[in-house]
Every structure is written in C-alpha cells, then in structure tokens.
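What follows is one structure encoded as structure tokens, with my remarks underneath.
The other protein chains are all here in position, but one chain of the complex has been omitted.
Right after this comes chain A.
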Amino acid sequence: MASLITCPHCGTRPKEEFSIRGTALSRPHPTASEEDWHAYVYLRENPKGRYQEYWHHAGGCRRFLIVDRDNVTHDVFSVVDAAAIGRLSE
C-alpha cells in the first residue's frame, strides 16, 4: 500500500516524492541556554502514535510541510506549509 500525503500545493502524492526531516520542533530563542539548544539539536522523543514532522516535498513544490500523522495507524490528520505556521507566530 502506498502512503499518500496530500500536499497543500500539489495535491495527493506518494511518499516517495517526500523526504522526512524529523520532528517539527519550535526553534529556541537565540539567547536560549545551551541546554535548550542541545535539546533542540540532538534530543528527540520518538513517540509511538500521533506527532508532527517536517516533510520536504523534494519531488514536487520543494516546500517544507508539517505533517500531523499517526505513525501506528498511518492516519494523516493535516498537512500544512511550514511557512504558514512560521508566519502566524511572527
């Protein structure tokens, strides 16, 4: 069974068009402590179940997306452009 991801720009595409770039974490403030930066760069929860990841649509629009999915059931809850999220918090 092919895993299908619906890109907000390109439509429904097979997972082969994407490269998974890991958990979508919010970036610490530039003046945050070394511990915070260490955690941001190296530490990952690797949860079983629902979580958010960065997916790069390398074979399509080449945009970074945030995919909210369940890695047990393969249910996808939402796919949004990461820039849209970033601009909301600006």
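Heads up, the rule we're going with is that a contact is a pair of C-beta atoms (placed from the backbone, for glycine too) under 8 Å apart; a residue touches a chain by one contact, two chains touch by 3 or more; residues count from 1.
We take it that contacts and distances are computed from a predicted model.
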Worksheet item: From the names "Sugar ABC transporter permease", "Acetolactate synthase", "Sarcosine oxidase subunit gamma" or "CO or xanthine dehydrogenase, FAD-binding subunit", which one matches the UniProt record for the unseen chain?
Response: "Sarcosine oxidase subunit gamma"
Discussion item. In the complete complex, the non-displayed chain touches which residues of chain A?
Written reply: 2, 9-14, 16-17, 58-63, 81
